[in-house]
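A single protein chain has been omitted; all remaining protein chains appear in their positions.
By letter and in written order, the chains are A and B; residue numbering begins at 1 in each of them.
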Amino acid sequence: MSKEIIKRTKLEIAKSPEGLEGPGFFATKLEDVIGLARSNSLWPLPFATSCCGIEFMATMASHYDLARFGMERLSFSPRQADLLMVMGTIAKKMGPTLRQVYEQMAEPRWVLSMGACASSGGIFDTYSVLQGIDRIIPVDVYVPGCPPRPEQVIDGILKIQELAKNESLRRRNSPEYKQLMNSYGME
Amino acid sequence: MSKKEKKNIASSADTKPVADTIEKEYSTLNLGPTHPATHGIFQNVLKMDGEIIHDAVSTIGYIHRAFEKLAERRPYAQITTLTDRMNYCSSPINNMGWHMTVEKLIKAELPKRAEYMRVIIMELSRIADHIICNTIIGQDTGATTGFLYLFQWREKIYDIFEDICGARLTTNIGRIGGFDKDFPAKTWDKIRAFVKEYPKAFTEFSNLLERNKIFMDRTIMCGPISGERALAYSFTGPNLRAAGVDYDVRVMNPYSSYQDFDFIVPVGTQGDTYDRFMVRQEEMWQSLRIIEQALKNMPDGATHANIPDFFLPPKEEVYNNMEALIYHFKIVMGETDVPKGEVYHCVEGGNGELGFYLISDGGRTPFRLHFRRPCFIYYQAYPEMIKGGMLSDAILTMSSMNVIAGELDA
Partner (left out) sequence: MSQELLDKVNQKLYEHFHGSIEQAELLYDYPVFTVNKEKIHDVLKFLKEDADLNFHFLTDLTGIQTADEKHLGAIYHLHNMQKNSRIRVKAFFPMSNPEIPTATDLWPAANWMERETYDFFGIKFVGHPNLKRILNVDEMDIFPLRKEYPLEDQTRQDKSDKMFGR
(Lines give C-alpha, C1' and ligand atoms only; values in the text may rest on other atoms or scores of the structure.)
Protein backbone atom coordinates (compact mmCIF):
# COMPACT_ATOMS: atom_id res chain seq x y z
CA MET A 1 0.00 0.00 0.00
CA SER A 2 2.73 2.50 0.95
CA LYS A 3 4.73 1.66 -2.18
CA GLU A 4 1.87 2.75 -4.41
CA ILE A 5 1.55 6.13 -2.72
CA ILE A 6 5.21 6.83 -3.21
CA LYS A 7 4.99 5.87 -6.87
CA ARG A 8 2.02 8.13 -7.55
CA THR A 9 3.44 11.26 -5.96
CA LYS A 10 6.98 10.78 -7.34
CA LEU A 11 8.44 12.03 -4.10
CA GLU A 12 12.15 12.15 -3.79
CA ILE A 13 13.15 11.43 -0.27
CA ALA A 14 16.46 12.82 0.89
CA LYS A 15 19.23 10.36 1.19
CA SER A 16 19.81 9.18 4.71
CA PRO A 17 23.40 8.99 5.93
CA GLU A 18 25.23 5.71 5.99
CA GLY A 19 24.24 3.56 8.90
CA LEU A 20 22.93 0.33 10.21
CA GLU A 21 19.25 -0.18 9.59
CA GLY A 22 17.09 -2.58 11.46
CA PRO A 23 13.45 -3.09 12.46
CA GLY A 24 12.55 0.04 14.40
CA PHE A 25 16.03 1.52 14.68
CA PHE A 26 18.65 3.25 12.63
CA ALA A 27 22.21 3.61 13.91
CA THR A 28 24.62 6.07 12.43
CA LYS A 29 27.34 8.42 13.49
CA LEU A 30 26.26 11.43 15.55
CA GLU A 31 28.28 13.67 13.25
CA ASP A 32 26.26 12.66 10.21
CA VAL A 33 22.92 13.30 11.84
CA ILE A 34 24.00 16.64 13.23
CA GLY A 35 25.54 17.61 9.92
CA LEU A 36 22.29 16.78 8.13
CA ALA A 37 20.25 18.79 10.60
CA ARG A 38 22.59 21.78 10.55
CA SER A 39 23.00 22.05 6.81
CA ASN A 40 19.29 22.04 6.09
CA SER A 41 18.36 24.62 8.68
CA LEU A 42 20.96 27.32 8.47
CA TRP A 43 19.85 30.68 9.78
CA PRO A 44 21.51 33.39 7.72
CA LEU A 45 22.42 36.88 8.87
CA PRO A 46 22.06 39.06 5.79
CA PHE A 47 24.68 41.75 6.12
CA ALA A 48 23.49 43.63 3.06
CA THR A 49 25.25 46.84 2.23
CA SER A 50 24.70 47.63 -1.44
CA CYS A 51 23.62 46.30 -4.83
CA CYS A 52 24.20 42.68 -3.90
CA GLY A 53 21.63 43.21 -1.17
CA ILE A 54 18.98 43.85 -3.80
CA GLU A 55 19.93 40.66 -5.61
CA PHE A 56 19.67 38.86 -2.27
CA MET A 57 16.17 40.27 -1.88
CA ALA A 58 15.36 38.89 -5.30
CA THR A 59 16.81 35.52 -4.25
CA MET A 60 14.66 35.49 -1.12
CA ALA A 61 11.54 36.45 -3.07
CA SER A 62 9.25 33.88 -4.60
CA HIS A 63 10.95 33.39 -7.98
CA TYR A 64 14.27 32.04 -6.70
CA ASP A 65 12.93 31.07 -3.33
CA LEU A 66 15.74 30.57 -0.84
CA ALA A 67 13.37 29.18 1.76
CA ARG A 68 13.43 25.89 -0.12
CA PHE A 69 16.91 25.33 1.28
CA GLY A 70 15.94 25.84 4.87
CA MET A 71 16.71 29.56 5.05
CA GLU A 72 13.20 30.54 5.97
CA ARG A 73 14.13 32.54 9.01
CA LEU A 74 16.52 35.40 8.61
CA SER A 75 18.18 36.31 11.84
CA PHE A 76 19.45 39.81 12.33
CA SER A 77 20.89 39.05 15.70
CA PRO A 78 24.41 37.61 15.51
CA ARG A 79 23.97 35.30 18.48
CA GLN A 80 21.15 33.46 16.79
CA ALA A 81 22.64 33.18 13.31
CA ASP A 82 24.74 30.44 11.74
CA LEU A 83 25.70 31.95 8.41
CA LEU A 84 27.01 35.46 7.94
CA MET A 85 26.30 36.54 4.38
CA VAL A 86 28.29 39.66 3.57
CA MET A 87 26.68 41.22 0.54
CA GLY A 88 28.12 44.36 -0.94
CA THR A 89 31.05 46.67 -0.57
CA ILE A 90 32.61 46.95 2.85
CA ALA A 91 34.28 50.32 3.33
CA LYS A 92 37.04 50.78 5.82
CA LYS A 93 34.63 52.72 8.00
CA MET A 94 32.40 49.66 8.19
CA GLY A 95 35.20 47.17 8.87
CA PRO A 96 35.15 47.35 12.67
CA THR A 97 31.37 46.87 12.68
CA LEU A 98 31.65 43.76 10.51
CA ARG A 99 34.33 42.33 12.72
CA GLN A 100 32.27 43.00 15.82
CA VAL A 101 29.26 41.25 14.28
CA TYR A 102 31.41 38.26 13.38
CA GLU A 103 32.92 38.04 16.84
CA GLN A 104 29.48 38.12 18.41
CA MET A 105 28.31 35.11 16.43
CA ALA A 106 28.27 31.82 18.31
CA GLU A 107 30.05 28.71 17.04
CA PRO A 108 29.51 26.99 14.63
CA ARG A 109 29.49 29.84 12.17
CA TRP A 110 30.15 30.10 8.48
CA VAL A 111 30.81 33.13 6.28
CA LEU A 112 29.67 33.57 2.71
CA SER A 113 31.11 36.51 0.83
CA MET A 114 28.75 37.50 -1.94
CA GLY A 115 29.81 39.64 -4.80
CA ALA A 116 33.10 40.95 -6.11
CA CYS A 117 33.25 43.83 -3.64
CA ALA A 118 33.11 41.65 -0.55
CA SER A 119 35.48 39.05 -1.98
CA SER A 120 38.22 41.37 -3.16
CA GLY A 121 37.17 44.96 -3.28
CA GLY A 122 35.55 44.61 -6.68
CA ILE A 123 35.80 47.47 -9.13
CA PHE A 124 36.53 49.86 -6.27
CA ASP A 125 40.28 49.85 -5.84
CA THR A 126 40.18 53.05 -3.81
CA TYR A 127 41.47 54.46 -0.57
CA SER A 128 38.20 53.98 1.25
CA VAL A 129 37.17 50.44 0.35
CA LEU A 130 38.37 47.35 2.17
CA GLN A 131 39.93 45.14 -0.47
CA GLY A 132 38.16 41.97 0.50
CA ILE A 133 36.57 40.98 3.79
CA ASP A 134 39.05 38.16 4.23
CA ARG A 135 41.44 40.79 5.47
CA ILE A 136 39.46 40.95 8.70
CA ILE A 137 37.38 37.79 9.02
CA PRO A 138 37.86 34.24 7.75
CA VAL A 139 35.63 33.38 4.81
CA ASP A 140 34.28 29.95 3.85
CA VAL A 141 32.71 30.47 0.43
CA TYR A 142 33.21 33.26 -2.10
CA VAL A 143 30.49 33.96 -4.64
CA PRO A 144 31.87 36.04 -7.51
CA GLY A 145 29.79 38.34 -9.65
CA CYS A 146 28.75 41.95 -9.81
CA PRO A 147 26.08 41.30 -8.70
CA PRO A 148 25.95 37.51 -8.83
CA ARG A 149 22.83 36.04 -10.32
CA PRO A 150 20.46 34.40 -7.85
CA GLU A 151 21.44 31.01 -9.24
CA GLN A 152 25.06 31.72 -8.29
CA VAL A 153 23.99 32.69 -4.79
CA ILE A 154 22.06 29.46 -4.44
CA ASP A 155 25.13 27.58 -5.63
CA GLY A 156 27.20 29.30 -2.96
CA ILE A 157 24.67 28.37 -0.32
CA LEU A 158 24.65 24.76 -1.44
CA LYS A 159 28.41 24.71 -1.03
CA ILE A 160 28.00 26.05 2.49
CA GLN A 161 25.50 23.31 3.12
CA GLU A 162 28.06 20.76 1.93
CA LEU A 163 30.58 22.23 4.32
CA ALA A 164 28.11 22.14 7.18
CA LYS A 165 27.08 18.58 6.44
CA ASN A 166 30.59 17.19 6.35
CA GLU A 167 32.12 19.13 9.18
CA SER A 168 33.62 17.21 12.03
CA LEU A 169 32.15 17.95 15.46
CA ARG A 170 35.62 18.53 16.82
CA ARG A 171 36.71 21.01 14.19
CA ARG A 172 35.97 24.13 16.21
CA ASN A 173 38.21 22.98 19.06
CA SER A 174 41.04 21.71 16.91
CA PRO A 175 44.48 23.41 16.91
CA GLU A 176 44.23 24.24 13.19
CA TYR A 177 41.05 26.18 13.74
CA LYS A 178 42.58 27.99 16.70
CA GLN A 179 45.54 28.90 14.54
CA LEU A 180 43.20 30.25 11.88
CA MET A 181 41.45 32.41 14.43
CA ASN A 182 44.75 33.63 15.84
CA SER A 183 45.93 34.67 12.40
CA TYR A 184 42.99 37.06 12.33
CA GLY A 185 43.71 38.25 15.83
CA MET A 186 40.72 36.56 17.42
CA GLU A 187 40.64 33.96 20.18
CA MET B 1 -7.30 57.67 54.55
CA SER B 2 -10.47 59.79 54.63
CA LYS B 3 -12.05 60.88 51.40
CA LYS B 4 -11.17 64.50 52.04
CA GLU B 5 -7.45 63.81 52.34
CA LYS B 6 -7.46 61.70 49.22
CA LYS B 7 -9.06 64.51 47.30
CA ASN B 8 -6.42 66.96 48.43
CA ILE B 9 -3.61 64.71 47.25
CA ALA B 10 -5.33 64.18 43.93
CA SER B 11 -5.83 67.90 43.37
CA SER B 12 -2.25 68.78 44.28
CA ALA B 13 -1.00 66.22 41.77
CA ASP B 14 -3.24 67.76 39.12
CA THR B 15 -1.97 71.30 39.54
CA LYS B 16 1.75 70.58 39.81
CA PRO B 17 3.38 69.95 36.42
CA VAL B 18 4.92 66.51 36.11
CA ALA B 19 8.28 67.79 34.98
CA ASP B 20 8.96 69.37 38.32
CA THR B 21 8.35 66.21 40.22
CA ILE B 22 10.01 63.62 38.01
CA GLU B 23 13.54 64.12 36.70
CA LYS B 24 13.71 63.50 33.00
CA GLU B 25 16.54 61.37 31.73
CA TYR B 26 17.02 60.68 28.08
CA SER B 27 18.15 57.31 26.87
CA THR B 28 20.43 56.91 23.91
CA LEU B 29 19.54 54.38 21.30
CA ASN B 30 21.94 53.48 18.55
CA LEU B 31 19.96 52.67 15.41
CA GLY B 32 23.24 51.36 14.18
CA PRO B 33 24.74 50.68 10.82
CA THR B 34 23.55 47.10 10.79
CA HIS B 35 19.89 47.09 11.54
CA PRO B 36 17.19 45.06 9.87
CA ALA B 37 14.85 47.95 9.39
CA THR B 38 17.25 50.49 7.96
CA HIS B 39 17.59 49.65 4.31
CA GLY B 40 21.19 50.39 3.82
CA ILE B 41 23.96 51.22 6.20
CA PHE B 42 23.69 54.52 7.95
CA GLN B 43 23.70 55.18 11.62
CA ASN B 44 21.37 57.26 13.72
CA VAL B 45 22.05 57.88 17.37
CA LEU B 46 18.69 58.75 18.88
CA LYS B 47 18.13 60.55 22.13
CA MET B 48 14.86 59.22 23.39
CA ASP B 49 12.44 60.02 26.12
CA GLY B 50 10.75 56.67 26.48
CA GLU B 51 9.38 56.02 23.05
CA ILE B 52 9.40 59.63 21.84
CA ILE B 53 12.43 60.83 19.95
CA HIS B 54 13.96 63.99 21.25
CA ASP B 55 16.93 64.36 18.94
CA ALA B 56 18.92 62.43 16.38
CA VAL B 57 22.45 62.55 14.99
CA SER B 58 23.11 60.85 11.67
CA THR B 59 26.37 59.31 10.61
CA ILE B 60 26.87 58.24 7.03
CA GLY B 61 29.84 57.20 4.95
CA TYR B 62 29.80 53.50 5.76
CA ILE B 63 29.81 52.67 2.09
CA HIS B 64 31.87 55.51 0.71
CA ARG B 65 33.45 54.17 -2.44
CA ALA B 66 35.08 57.33 -3.80
CA PHE B 67 33.13 57.52 -7.06
CA GLU B 68 34.22 61.06 -7.79
CA LYS B 69 37.90 60.25 -7.51
CA LEU B 70 37.45 57.02 -9.48
CA ALA B 71 35.76 58.95 -12.26
CA GLU B 72 38.84 61.08 -12.73
CA ARG B 73 40.72 57.96 -13.69
CA ARG B 74 38.33 56.39 -16.17
CA PRO B 75 37.54 57.22 -19.78
CA TYR B 76 34.04 58.41 -20.49
CA ALA B 77 32.50 55.12 -21.56
CA GLN B 78 33.78 53.34 -18.48
CA ILE B 79 32.15 55.76 -16.06
CA THR B 80 28.75 54.29 -16.89
CA THR B 81 29.52 51.29 -14.70
CA LEU B 82 30.13 53.66 -11.80
CA THR B 83 26.83 55.42 -12.27
CA ASP B 84 25.04 52.04 -12.15
CA ARG B 85 26.03 51.57 -8.59
CA MET B 86 24.78 54.82 -7.22
CA ASN B 87 21.03 54.31 -7.13
CA TYR B 88 21.18 50.61 -7.82
CA CYS B 89 17.44 50.09 -7.71
CA SER B 90 17.00 52.05 -10.93
CA SER B 91 20.38 51.88 -12.63
CA PRO B 92 19.23 52.61 -16.20
CA ILE B 93 18.17 56.13 -15.21
CA ASN B 94 21.66 56.86 -13.88
CA ASN B 95 23.23 55.42 -17.02
CA MET B 96 21.05 57.44 -19.35
CA GLY B 97 21.69 60.59 -17.32
CA TRP B 98 25.43 60.13 -17.71
CA HIS B 99 25.16 59.44 -21.43
CA MET B 100 23.06 62.55 -21.87
CA THR B 101 25.64 64.61 -19.99
CA VAL B 102 28.41 63.51 -22.32
CA GLU B 103 26.17 64.07 -25.32
CA LYS B 104 25.53 67.59 -24.09
CA LEU B 105 29.28 68.14 -23.83
CA ILE B 106 30.02 66.88 -27.31
CA LYS B 107 26.82 68.49 -28.67
CA ALA B 108 25.40 65.31 -30.16
CA GLU B 109 21.85 65.04 -31.46
CA LEU B 110 19.99 61.80 -31.04
CA PRO B 111 17.38 60.44 -33.44
CA LYS B 112 13.84 60.31 -32.11
CA ARG B 113 13.70 56.55 -32.00
CA ALA B 114 16.68 56.34 -29.69
CA GLU B 115 15.12 58.92 -27.39
CA TYR B 116 11.81 57.08 -27.23
CA MET B 117 13.58 53.83 -26.48
CA ARG B 118 15.45 55.60 -23.69
CA VAL B 119 12.16 56.88 -22.29
CA ILE B 120 10.74 53.37 -22.18
CA ILE B 121 13.78 52.01 -20.35
CA MET B 122 13.85 54.90 -17.89
CA GLU B 123 10.17 54.56 -17.05
CA LEU B 124 10.50 50.80 -16.56
CA SER B 125 13.32 51.37 -14.13
CA ARG B 126 11.33 54.04 -12.34
CA ILE B 127 8.55 51.47 -11.86
CA ALA B 128 11.14 49.01 -10.55
CA ASP B 129 12.49 51.56 -8.05
CA HIS B 130 9.05 52.50 -6.78
CA ILE B 131 8.06 48.84 -6.47
CA ILE B 132 10.92 48.33 -4.04
CA CYS B 133 10.15 51.47 -2.07
CA ASN B 134 6.43 50.94 -1.71
CA THR B 135 6.56 47.23 -0.96
CA ILE B 136 9.18 47.84 1.69
CA ILE B 137 6.96 50.52 3.25
CA GLY B 138 4.30 47.83 3.30
CA GLN B 139 6.69 45.35 4.89
CA ASP B 140 7.73 47.82 7.57
CA THR B 141 4.13 48.29 8.58
CA GLY B 142 3.71 44.52 8.69
CA ALA B 143 2.27 43.71 5.28
CA THR B 144 4.87 41.42 3.74
CA THR B 145 2.55 40.02 1.07
CA GLY B 146 2.85 43.02 -1.21
CA PHE B 147 6.61 42.59 -1.29
CA LEU B 148 6.44 38.95 -2.34
CA TYR B 149 3.77 39.55 -4.98
CA LEU B 150 5.23 42.62 -6.63
CA PHE B 151 8.79 41.34 -6.68
CA GLN B 152 7.65 38.86 -9.28
CA TRP B 153 6.99 41.82 -11.57
CA ARG B 154 10.39 43.18 -10.88
CA GLU B 155 11.71 39.87 -12.23
CA LYS B 156 9.84 40.58 -15.45
CA ILE B 157 11.50 43.98 -15.70
CA TYR B 158 14.83 42.26 -15.05
CA ASP B 159 14.03 39.93 -17.96
CA ILE B 160 13.56 42.88 -20.26
CA PHE B 161 16.82 44.50 -19.15
CA GLU B 162 18.66 41.24 -19.51
CA ASP B 163 17.53 40.86 -23.10
CA ILE B 164 18.83 44.29 -23.95
CA CYS B 165 22.09 44.59 -22.08
CA GLY B 166 22.82 41.25 -20.44
CA ALA B 167 22.60 42.28 -16.80
CA ARG B 168 19.72 42.36 -14.37
CA LEU B 169 20.54 44.93 -11.77
CA THR B 170 23.62 46.98 -12.57
CA THR B 171 22.73 47.33 -16.18
CA ASN B 172 25.31 49.58 -17.91
CA ILE B 173 22.63 49.92 -20.56
CA GLY B 174 22.90 51.85 -23.81
CA ARG B 175 25.84 53.76 -25.18
CA ILE B 176 26.89 57.38 -25.46
CA GLY B 177 24.75 58.20 -28.46
CA GLY B 178 21.82 55.83 -28.07
CA PHE B 179 21.61 52.07 -28.17
CA ASP B 180 23.96 49.71 -29.92
CA LYS B 181 21.13 47.92 -31.69
CA ASP B 182 17.37 47.79 -31.72
CA PHE B 183 15.66 45.71 -29.06
CA PRO B 184 14.95 42.12 -30.16
CA ALA B 185 11.40 41.41 -31.32
CA LYS B 186 10.65 39.25 -28.28
CA THR B 187 11.71 42.10 -25.99
CA TRP B 188 9.14 44.39 -27.60
CA ASP B 189 6.58 41.65 -26.94
CA LYS B 190 7.71 41.39 -23.33
CA ILE B 191 7.36 45.15 -22.86
CA ARG B 192 3.87 45.09 -24.33
CA ALA B 193 2.92 42.11 -22.17
CA PHE B 194 4.23 43.91 -19.09
CA VAL B 195 2.19 47.02 -19.80
CA LYS B 196 -0.90 44.89 -20.33
CA GLU B 197 -0.56 42.61 -17.31
CA TYR B 198 1.07 44.78 -14.64
CA PRO B 199 -2.02 46.93 -13.93
CA LYS B 200 -3.90 43.90 -12.63
CA ALA B 201 -1.21 42.93 -10.11
CA PHE B 202 -0.64 46.54 -9.18
CA THR B 203 -4.34 47.05 -8.51
CA GLU B 204 -4.25 44.10 -6.13
CA PHE B 205 -1.38 45.72 -4.23
CA SER B 206 -3.17 49.08 -4.20
CA ASN B 207 -6.32 47.49 -2.84
CA LEU B 208 -4.25 45.91 -0.09
CA LEU B 209 -2.81 49.13 1.27
CA GLU B 210 -4.13 52.35 -0.15
CA ARG B 211 -7.46 52.61 1.63
CA ASN B 212 -6.56 50.21 4.41
CA LYS B 213 -7.48 51.81 7.71
CA ILE B 214 -4.58 50.25 9.60
CA PHE B 215 -2.09 51.44 7.03
CA MET B 216 -3.59 54.92 6.91
CA ASP B 217 -3.61 55.27 10.68
CA ARG B 218 -0.02 54.19 10.75
CA THR B 219 1.32 56.44 8.06
CA ILE B 220 -0.70 59.65 8.07
CA MET B 221 1.14 62.44 9.93
CA CYS B 222 4.18 60.21 10.28
CA GLY B 223 7.31 62.23 9.55
CA PRO B 224 5.70 65.27 7.92
CA ILE B 225 7.56 68.14 6.35
CA SER B 226 6.14 71.34 4.93
CA GLY B 227 6.78 72.57 1.42
CA GLU B 228 8.88 75.54 2.53
CA ARG B 229 11.14 73.45 4.74
CA ALA B 230 11.45 70.88 1.99
CA LEU B 231 12.58 73.53 -0.48
CA ALA B 232 15.01 74.96 2.05
CA TYR B 233 16.52 71.49 2.43
CA SER B 234 16.76 71.15 -1.38
CA PHE B 235 14.41 68.21 -1.55
CA THR B 236 13.55 66.98 -5.03
CA GLY B 237 11.61 64.11 -6.46
CA PRO B 238 8.69 62.25 -4.86
CA ASN B 239 9.58 63.56 -1.39
CA LEU B 240 9.23 67.17 -2.54
CA ARG B 241 6.10 66.44 -4.54
CA ALA B 242 4.53 64.83 -1.47
CA ALA B 243 5.16 68.10 0.39
CA GLY B 244 3.15 70.00 -2.19
CA VAL B 245 5.67 71.44 -4.66
CA ASP B 246 5.18 70.23 -8.21
CA TYR B 247 8.77 70.17 -9.41
CA ASP B 248 9.64 67.46 -11.88
CA VAL B 249 12.75 67.72 -14.02
CA ARG B 250 10.96 65.92 -16.86
CA VAL B 251 8.52 68.80 -17.09
CA MET B 252 10.69 71.74 -16.17
CA ASN B 253 13.83 70.92 -18.19
CA PRO B 254 12.64 68.23 -20.58
CA TYR B 255 15.28 65.89 -21.94
CA SER B 256 15.13 62.94 -24.29
CA SER B 257 11.79 63.98 -25.87
CA TYR B 258 9.78 63.98 -22.63
CA GLN B 259 7.96 67.02 -23.95
CA ASP B 260 6.18 64.77 -26.46
CA PHE B 261 4.49 62.76 -23.75
CA ASP B 262 1.34 63.54 -21.86
CA PHE B 263 1.47 62.69 -18.17
CA ILE B 264 0.46 64.32 -14.92
CA VAL B 265 2.75 64.99 -11.97
CA PRO B 266 1.11 63.81 -8.72
CA VAL B 267 1.41 66.15 -5.75
CA GLY B 268 0.64 65.55 -2.07
CA THR B 269 -0.37 67.97 0.66
CA GLN B 270 1.31 67.26 3.96
CA GLY B 271 4.60 65.61 3.09
CA ASP B 272 4.03 62.71 5.44
CA THR B 273 4.63 59.02 4.82
CA TYR B 274 1.17 58.42 3.36
CA ASP B 275 1.64 61.20 0.84
CA ARG B 276 5.02 59.86 -0.20
CA PHE B 277 3.54 56.40 -0.63
CA MET B 278 0.61 57.66 -2.68
CA VAL B 279 2.80 59.92 -4.85
CA ARG B 280 4.94 56.93 -5.76
CA GLN B 281 1.87 54.80 -6.47
CA GLU B 282 0.48 57.41 -8.82
CA GLU B 283 3.85 57.89 -10.47
CA MET B 284 3.87 54.21 -11.34
CA TRP B 285 0.52 54.59 -13.09
CA GLN B 286 1.85 57.61 -14.97
CA SER B 287 4.99 55.71 -15.97
CA LEU B 288 2.82 52.97 -17.44
CA ARG B 289 0.94 55.64 -19.36
CA ILE B 290 4.17 57.08 -20.74
CA ILE B 291 5.37 53.64 -21.85
CA GLU B 292 2.05 53.03 -23.62
CA GLN B 293 2.34 56.32 -25.47
CA ALA B 294 5.93 55.59 -26.42
CA LEU B 295 5.01 52.15 -27.76
CA LYS B 296 2.13 53.59 -29.75
CA ASN B 297 4.05 56.48 -31.28
CA MET B 298 7.42 54.82 -31.71
CA PRO B 299 9.07 56.46 -34.73
CA ASP B 300 11.24 54.59 -37.15
CA GLY B 301 14.84 55.41 -37.69
CA ALA B 302 18.29 54.80 -36.38
CA THR B 303 18.79 53.77 -32.79
CA HIS B 304 21.91 55.84 -32.27
CA ALA B 305 23.41 59.16 -33.18
CA ASN B 306 25.97 59.55 -35.90
CA ILE B 307 29.01 60.23 -33.75
CA PRO B 308 31.74 57.87 -34.91
CA ASP B 309 34.18 59.29 -32.35
CA PHE B 310 32.19 57.92 -29.43
CA PHE B 311 29.95 55.24 -30.73
CA LEU B 312 31.44 51.83 -31.46
CA PRO B 313 30.98 50.85 -35.13
CA PRO B 314 29.35 47.51 -35.93
CA LYS B 315 31.72 44.58 -35.77
CA GLU B 316 31.36 43.66 -39.46
CA GLU B 317 32.69 47.06 -40.43
CA VAL B 318 35.52 46.83 -37.92
CA TYR B 319 36.78 43.72 -39.65
CA ASN B 320 36.45 45.11 -43.15
CA ASN B 321 36.87 48.86 -43.02
CA MET B 322 40.07 50.67 -41.99
CA GLU B 323 38.34 53.74 -40.61
CA ALA B 324 35.99 51.69 -38.49
CA LEU B 325 38.95 49.76 -37.11
CA ILE B 326 40.70 52.95 -36.08
CA TYR B 327 37.58 54.36 -34.44
CA HIS B 328 37.00 51.08 -32.60
CA PHE B 329 40.55 51.06 -31.30
CA LYS B 330 40.42 54.65 -30.16
CA ILE B 331 37.10 54.30 -28.40
CA VAL B 332 37.94 51.06 -26.61
CA MET B 333 41.34 52.29 -25.47
CA GLY B 334 39.73 55.53 -24.36
CA GLU B 335 41.81 57.79 -26.54
CA THR B 336 39.02 59.88 -28.00
CA ASP B 337 39.38 63.58 -27.42
CA VAL B 338 36.54 65.44 -25.87
CA PRO B 339 35.96 69.18 -26.17
CA LYS B 340 36.99 71.32 -23.23
CA GLY B 341 34.21 72.75 -21.17
CA GLU B 342 31.91 72.26 -18.24
CA VAL B 343 28.36 71.10 -18.31
CA TYR B 344 25.64 70.32 -15.78
CA HIS B 345 22.83 68.02 -16.76
CA CYS B 346 20.07 66.66 -14.56
CA VAL B 347 17.51 63.90 -14.98
CA GLU B 348 14.56 62.87 -12.87
CA GLY B 349 15.87 59.85 -11.02
CA GLY B 350 13.82 57.58 -8.80
CA ASN B 351 14.54 59.87 -5.86
CA GLY B 352 14.72 63.27 -7.45
CA GLU B 353 16.99 65.48 -9.47
CA LEU B 354 20.08 63.46 -10.24
CA GLY B 355 22.66 65.87 -11.57
CA PHE B 356 26.01 65.36 -13.25
CA TYR B 357 28.48 68.23 -13.17
CA LEU B 358 31.24 67.42 -15.60
CA ILE B 359 34.35 69.50 -16.18
CA SER B 360 36.47 68.34 -19.04
CA ASP B 361 39.95 69.56 -19.85
CA GLY B 362 40.15 67.88 -23.23
CA GLY B 363 41.80 64.71 -22.00
CA ARG B 364 40.62 61.13 -22.08
CA THR B 365 39.17 61.26 -18.55
CA PRO B 366 37.12 63.98 -16.87
CA PHE B 367 38.97 66.63 -14.92
CA ARG B 368 36.23 66.69 -12.31
CA LEU B 369 32.96 64.88 -12.13
CA HIS B 370 30.51 65.62 -9.38
CA PHE B 371 27.27 63.75 -8.86
CA ARG B 372 24.41 65.74 -7.41
CA ARG B 373 22.84 62.92 -5.44
CA PRO B 374 19.29 63.59 -4.25
CA CYS B 375 19.40 61.08 -1.37
CA PHE B 376 22.47 62.72 0.19
CA ILE B 377 20.84 66.11 0.14
CA TYR B 378 17.45 65.29 1.49
CA TYR B 379 18.62 62.88 4.16
CA GLN B 380 19.89 65.89 6.11
CA ALA B 381 16.31 66.71 6.98
CA TYR B 382 15.73 63.32 8.64
CA PRO B 383 16.47 64.39 12.24
CA GLU B 384 14.05 67.26 11.84
CA MET B 385 11.34 65.05 10.39
CA ILE B 386 11.38 62.48 13.18
CA LYS B 387 11.67 64.85 16.13
CA GLY B 388 8.74 64.42 18.44
CA GLY B 389 7.61 61.21 16.83
CA MET B 390 7.94 57.67 18.02
CA LEU B 391 10.59 55.13 17.17
CA SER B 392 8.46 53.05 14.81
CA ASP B 393 7.45 56.21 13.00
CA ALA B 394 11.12 57.01 12.55
CA ILE B 395 11.65 53.64 10.87
CA LEU B 396 8.70 54.22 8.57
CA THR B 397 9.84 57.74 7.70
CA MET B 398 13.24 56.43 6.70
CA SER B 399 11.85 53.73 4.47
CA SER B 400 9.33 56.07 2.88
CA MET B 401 12.07 58.56 2.02
CA ASN B 402 13.67 55.81 -0.05
CA VAL B 403 17.20 56.37 1.15
CA ILE B 404 19.54 54.22 -0.90
CA ALA B 405 22.96 53.81 0.65
CA GLY B 406 24.83 53.74 -2.65
CA GLU B 407 23.48 57.14 -3.57
CA LEU B 408 23.94 58.53 -0.09
CA ASP B 409 27.66 57.92 0.12
CA ALA B 410 28.91 57.53 -3.44
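Note that contacts are C-beta pairs under 8 Å (C-beta built on N, C-alpha and C of every residue); 3 or more make two chains touch, one makes a residue touch a chain.
Worth saying up front: this structure is predicted, and the values here are computed from it rather than measured.
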item	value
Among B:V45, B:A143, B:L208 or B:L231, the residue in touch with the chain that has been omitted	B:L231
Candidates B:E68, B:D159 or B:E210 - the one touching the absent chain	B:E68
Residue among B:A193, B:M216, B:M252 or B:V332 touching the omitted chain	B:M252
Candidates A:T28, A:S41, A:S128 or A:Q152 - the one touching the absent chain	A:S128
Residues belonging to chain A that touch the chain removed from view	92-93, 121, 125-129, 131
Touch list for chain B against the chain that is not drawn	60-61, 64, 66, 68-70, 72-73, 104-105, 231-234, 245, 247, 252-253, 341-344, 346, 353, 355, 357, 359, 361, 367-368, 370, 372, 376-377, 379-381, 409-410
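Just so it is clear, only the chains that are shown with their structure count from here on.
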item	value
Centre-to-centre distance between chain B and chain A (centres being mean Cα positions), rounded to whole Å	31
Chain A-touching residues of chain B, taken from the complex the two chains share	32-36, 40-41, 61-66, 69-70, 81-82, 84-85, 88-89, 132, 147-148, 151-152, 154-155, 158, 168-170, 405-406, 409
Chain A - residues contacting chain B, complex	47, 49-51, 54-55, 57-58, 61-63, 74, 76, 88-89, 91, 93-94, 97, 101, 123-124, 126-129, 146-147, 149
